[in-house]
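Okay, structure first, notes after.
One protein chain is absent from this view; the other protein chains keep their places.
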Amino acid sequence: MIRFIVRRLIQMAGVVLVLSLLLFMWLRSLPGGTVSAILGERQTPERRAALEAALGLDQPIWVQYGKFLERAVHGNFGVSTKVLPGTDAFEVFLMRLPATIELSLLAMLIAVSLGIPLGYLAAKRSGSVFDNSAVVFSLVGVAVPVFFLAFMLKYWFAVEWNILPVSGRQTVGIDATRITGFFVLDGLMTREWDAAWDAFKHLILPAVALATIPFAVIFRITRAAVLDVLDEDYVRTAEAKGLTSRVIRGRHVLRNAMLPVTTTIGLQIGALLAGAILTETVFSFPGLGDALAISFRDKDYAVLQVLIMAAAAIYVVVNLLVDISYAIIDPRVRTR
Amino acid sequence: MSPSKKNPLTSFGDRRKQQIDELAETSVGDDAGVSLIASAWRRLRRNPVFLIGLAITVLFVVLALISPWLAPWDPSDNPMIDEVRRQTNPVPGPEAGHPLGGDDRGRDLLSRLLVGSRQTLFVGVFATLFGLAGGLVLGTLAGALSGWVDSAVMRLVDVMLSIPSLLLAFSIAALSSRPSQWTVIIAIATIQVPIFARLLRGSMLAQRVSDHVLAARALGVNPAAIVFRHMLPNALGPVIVQATLVLATAIIDAAALSFLGLGNPDDRQPEWGQMLGRATAYINDYPHLAVYPALCIIVVALGFTLMGESLREALDPKSRR
Amino acid sequence: MTDVLVDVRGVKVHFPIKRGVIFDKTVGHVYAVDGVNLQILKGETYGLVGESGCGKSTLGKAILNLETPTEGSVEFDGTDIAALKGKELRRKRQDIQMVFQDPMSSLDPRQSVESLLTEGMKAHGLADDKEATRKRLRELLSAVGLPPSALSKYPHEFSGGQRQRIGIARALSVNPKLIVADEPVSALDVSVQAQVLNLLEELQDEFELTYLVVAHDLAVVRHISDRIGVMYLGGLVEESEAGELYETPLHPYTRALMSAVPVPDPAVEDQREQILLMGDLPSPSKPPTGCRFHTRCPWRQETRCDDERPELRVVEIDGVTPGHRVACHWAEQIAAGEVERHEVTATMTEQSGPDEVDDGPPQYFVDPL
Amino acid sequence: ESDRSDEGGGSGDGGTFTFGAAGAPEMFDPFYATDGETFRVTRQMFQGLLGIKPGTATVQPELATEWSADEAGTTWTFQLRDDVTFHDGEPFNADAVCYNFDRMFDQNEAGQVAGEYWGYVMGSFSNDPEGSLYKSCEATGEFEATIEITRATSGFPTMLTLDSLSMQSPKALEEGDANGIAAEGEGFSFPDYAFAPVGTGAFKFGEYDEANGTITLERNDDYWGDPAKTSELVFRVIPDESTRRQELEAGSINGYDLPNPADWSGLEDDGNEVVIRDPFNIFYVGLTPENNPALKDLKVRQALYHAIDREQLVQSQLPEGAAVATQFMPEAVKGWNADLAAYDYNPDEAKQLLADAGQEDLTIDFAYPTEVSRPYMPDPQALYEAIRANLEDVGVTVNVKTASWNGGYLDNVTAGKYDAYLLGWTGDYDSADNFIGTFFGNLNSNDFGTKAYPWGAQLSQDLKDADAIVDEDERAARYEELNQQIMEDYLPGLAISHSPPALVVGPGVSGLTQSPLTAEQFDTVEVGGE
Partner (left out) sequence: MTRPTGEPLLSVRDLSVTFQRHGEKAFTAVDGVSFDVRPGETLGLVGESGCGKSVTSLALMGLLPARGNTVTGTATYEGTDLLSLSRSEMRDRRGRDIAMIFQDPLSSLNPVVPIGLQVTEVMERHRNLSRKEAMPEAEELLARVGIPDPRARLKNYPHQLSGGMRQRALIAMALACQPRLLIADEPTTALDVTIQAQILALLKELVEDTGTALIMITHDLGVVAGLCDEVNVLYGGRIVERGDRHRLFAHAAHPYTNGLLGSIPRLDAPRGERLEAIPGSVADNLPWDSACAFAPRCPRALDRCREETPVWEERPATGLRCHNPAEVQRD
């Protein structure tokens, strides 16, 4: 087990290193970026040259990479030019991380708490009207572009009916103490109930939009898994033992069906980051996705590089966590 | 039967890779002897979900093919430009000859929607084809040659898989210096490459140890013929299903790229995703600009998804019991 | 009579078990076949029996070099097949063909019977003349008892028994000298089993074939074989003429095996003395030291059995012919009743790992993200 | 829900004015700032010696009450206000002024690059005094500062209205190591001072909540002028345009900058006020003759100009208030030539001119930027499409080129990679030199590639000479002449239009005065009243 975790962490480091090199080379080979961002229309060849020299961009690329690595070791990953100009890209990552975690957690919570029970019910009543409509509903969920859905949600709930806030993480003017960067948590910790509730309200719409795809996927995996498990001989054995349906459902069906579902949840958590780019943009929610969208559009290369590498690392770590949790629920893996 | 199932190591490995591998295994059914296509078709013929998907898809493809003749206006022409006033009337409403009105450039919206099907199909199909081609090359190399070629190819694929797909597509599109419809296509295609590659490799490996390949080897058939005549065709099932689903996601992904400003900047030839992406700027006062293409996308994506999902179910040996 | 067609010498097939922190390294081996010597004579049927996982199939494949042996040589008609590679190997394979267990998966579902049958012929330049090929195909079909109309059909249009016939026809298509049949009937219904067994026998006479029949069903092997080799955990434990093996099994394992096979005759069943083996088959990745069978052997002795691996040897016992070889230190003593049978306490093999981890359904990989 | 009143109304007297910003500010030291998002914030806290009269681009006194120059136009004496203190209580006086100038002049290597505007107007820094316009500053009295410059220029002292040249507290600068800027990989790392700015303005720095993307400024109760009408001024970063609109409608912000022209009427219908600024910009099609020799022919350039239906373009693609340009500067700038007529839309003449030049089959690589919207071109692609269609109508073959603004477009323009391209300029202060001087003054490198023309050097020299004319009226006359020459004889590029960027505020907001320079002061804004 430990060996395995070590192995995966080393792999992750390798992936991130290779990625950093690829990204670095690629980004540096692109025109524009920092210099254009700083100079705008005022760019002239001289100013360009001066700025490049000042930033060391005129040096050979491997020298730049070397310096980048050297700085990276000291925690400097380059300065953001657009997202939070002047802030180190890694700091930007850290600053934006809690927002996205908060959002993803809620989204995942929604997806899981709806997807699993509905998936189970659909499988139990496979072929029924409920099953068919749930399946079609989930497929429609996948077919709707996330950002469009987000727009619609925002339009109805925030603009038309004005029940929920339009954008952001917290209403301006609310007294809120920042401790962890997780606004809801901060609010609870400091007993600023208003602040917590306000931050939570800001999470609802983006989380719902973000949850659709994980929900659809989790729902269908659960349904497929339960259907499969229901067909398994051991469920028939359990039936043959005359066990109550509660025991059969919990111990024999769900516990087994959860294995593939866990995998999927893990994958979806990783994928949430990509979905967050769209939802956070629509809701101007200052998280990692928003930062990524800005850096894509405005070529904030430092942030881009750090965030892509971080996304890969997060993805690997989440996968690792899933694997570990897998080991906890699946004795076949645990006892190997 | 298949190697990855037997090898306990993979059961505690990277989940995403594993999911792909499992999918790959559907290529060797419990009764691989029964013609997959024939038996799948028998079941599909009576499956309403599949038929609806098929109907939508056929309708869409036909529409795409004949749309230039259907459309009342040239989609890049701006007959309503005189009505466009940035401030007072940026989006002309419906009128005679323009049942849906125009867009922000005075172009006929209906024509653009109709002709948009063509470009949408184009992006979807080419993104899928490129992804498939890349995946086929890599997957076949890895699946057929094994050894270090396999390792090298798979490491590459692993690095690509370690970034969430859509994020990878965004990055590629954002980092291309000359945005065009091809950057969109390539960005979407690239994220499919590792999936197709791994899928194909897994399914080829499953074929490699299957008895009929063993039999061909025993007959003295040369290795290239074994790969191309026996392994590849039998390994394609899951790949084809995945391709159908990719067609759907490609269209949606293209829209997402456009929304982020990373899509094809040239909108003379309309494409639904791009229309939707651009229309978000007008969503407050002219939501119909976004709603029409969005509905088109949803319906078509749903069509492909319904078809792909039911195909997959039909090809899945487990469901054939 | 003593024309040796195949001479297997010291063949070992070890499958590496790999795992590692960064790079996979070999941490052990599955000793699937671990030192087998045997000869197959021209025209005979050699039967190989043993329990699941003992390496029968692997040995069969090693003879065709479908699994390259880790060690040892397989001489076929004077050439060492185990050392051949590439084109030469493919050439040589014309002489040895294989029939597989599963009639479903051993035929490519996408090929018509005609192309299945001509594929091998083409590979060996036997299908250059169209007319001749056609004739040959018809001959093949009639030899295995299928109508000529079968040519244009696909495997899924046939029943299991018929598919097995197609598989046999395919093997015959290149005029092999030896056919390795791996569990040719175990996937078939009992009633159909007999048809295929009969067919195999007929074909042997007609085409002067030599068979290596691999099966776990002792009765089947005994029915069809001239000589039988009994395998246990990667090694041959006994080899003998078929009738003699049944009459006078020498190895304790063979005895147990014989006594375990149920006979469809209540009279026999009621008075049969059973030697029930206790415990499980050890894992081939951790084979016991010494005699592989000592962990389950009711005749195990304190000496030798645990640490000395017995050779396959000819023993001098009344009524035992020189062709009868056995790998047991105490074969003579057991036959003479000098060594007493005793109780064995069952030990359990900790299963080293899940032999099959099924993570549930194939994952619906709609990965919209 | 009661959110609305909370958010809009605010606490204490005067309430809160919340403004939606499109991006985060870089930091809060205007000297190193380069972008509008930063200046919008610093402008509320800082003031320069000279200010701009609200609603215009005209200079007016701010921290200096009077100023005068010697005959040569190189020694300038400023009389300062005597009632000003910095937010940290430090007095504002001549010493402070000179401290500021010396601080700006004396930059380390990184600072020289980051001090973008100083470099732009002053030429260079203390390490290269020859190249610098600024020479020295002396406190000639407690409230009298004398600044020497190396040559006369039209830009001085108007340039002192630039936000970058604002006055900051010497003590705070000192303590916060304000000049301790460093280049670090991709960008600059700023000293502590940059996040604890101290100025003299009506608002002082409150806090920057990066996690929530809000900047809070508080009323400066010791302000020397009329105190700010609201007790708090909040900037909230909302990168998405349509979201800003929705937030405004939901009442959680009170205004935002650069509303999409397409939204203007909708916004007004919903009871908001769209404040349209006077245009202080120019949108043009730049040409690169070196790249495409056909463009060296004046006839060709004129043909292209005549081919473009600018009236139509302005009407359909640009917001109300936009105007067809007759020259490379807006009307508000001194030196603007009222007699110049716009090139008319005349495709026939265009064809004729092309034929005369022997360029009937003219092909040009014509580029536009993506992923950007500038005040002078709200939707580059729309403008491009209109122009392209016009050009194609007269038989010009157009190769469409494009790149994203920060992702290569500007680089390619600078490097002269396109035959023709869309670009524009928003003036920094009221000076002709800030427009045409910037465009054509630097012979060796300018976006129009004028050195490829025979008259390029002459124009460059003429512009320099004009800039050095001390007498204002004389100078203005000279610029008018030059403008005529540029448009009629040279035509280095095609000046297209001036667009009025707008600003929108929600119902109940009053007292906002627009600024052509997009330099609105929010201290006069009142919120509420519902």
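A, B, C and D label the chains in the order they appear, each numbered from 1.
Just so it is clear, a residue touches a chain if its C-beta (ideal position, glycine included) is under 8 Å from a C-beta of that chain, and two chains touch if they have at least 3 such contacts.
No experiment lies behind these values; they were computed from the predicted model shown.
Q: Missing chain touches which shown chains?
A: A, C
Q: Quick one: say which of C:4, C:27, C:132 or C:276 touches the chain that got left out.
A: Considering the complete complex, C:276 is the one touching the chain left out.
Q: Tell me which of C:193, C:210, C:240 or C:295 is the one touching the absent chain.
A: C:193
Q: Among A:121, A:188, A:204 or A:243, which one touches the chain that has been omitted from the display?
A: A:243
Q: Per the definition of touch given earlier, which of C:14, C:170, C:216 or C:329 contacts the omitted chain?
A: Missing-chain contact among the listed residues: C:216.
Q: By the contact definition given up top, give the residues of chain A that touch the hidden chain.
A: Residues of chain A in touch with the missing chain: 127, 232-234, 236-244, 247, 251-252, 255-256, 259, 329-332, 335.
Q: If the missing chain were put back, which residues of chain C would it touch?
A: The list for chain C reads 51-52, 159-162, 189-195, 197-198, 201, 216-220, 222-225, 242-243, 246, 256-270, 272, 274, 276-281, 345-351, 353-357.
In this text, only the chains that are shown with their structure count from here on.
Q: Report the inter-chain centroid distance for chain A and chain B in whole angstrom, where each centroid is the mean of the CA atoms.
A: 23
Q: Just give me the whole-number Å value for how far the CA centre of chain B lies from that of chain D.
A: Taking the mean C-alpha position of each chain, the two centres sit 46 Å apart.
Q: Show the residues in chain D shared as contacts by 2 or more other chains, in ascending order.
A: Within chain D, residues 246, 249, 371, 403-404, 407-408 contact more than one other chain.
Q: Which chain A residues sit where two or more other chains touch them?
A: 30-31, 142, 159, 228, 263-264, 267, 271, 274-275, 281, 293, 297, 299, 332-333, 336
Q: Hey, which residues of chain B end up touching chain C in the complex?
A: Interface residues on chain B, with respect to chain C: 1, 5-6, 8-9, 11, 18-20, 22-23, 25-26, 28, 31-36, 38-39, 164-166, 195, 210-212, 214-222, 225, 229-230, 233-234, 242, 245, 249, 252, 305, 308-309, 312, 316, 318.
Q: Hey, which residues of chain A end up touching chain D in the complex?
A: Those residues of chain A that touch chain D are 30-48, 50-51, 54-56, 67-68, 71, 76-89, 95-96, 98-99, 154, 158-159, 162-163, 165-173, 178, 181, 183, 281-284, 286, 290, 293-294, 297-299, 301-302.
Q: Flag every residue of chain C that touches chain B in the complex, lowest number first.
A: Per the stated touch rule, the residues are 18-19, 61, 64, 66, 90-91, 93-94, 96-98, 100-111, 119-120, 123-124, 154-156, 163, 167, 170, 173-174, 353-359, 361-369.
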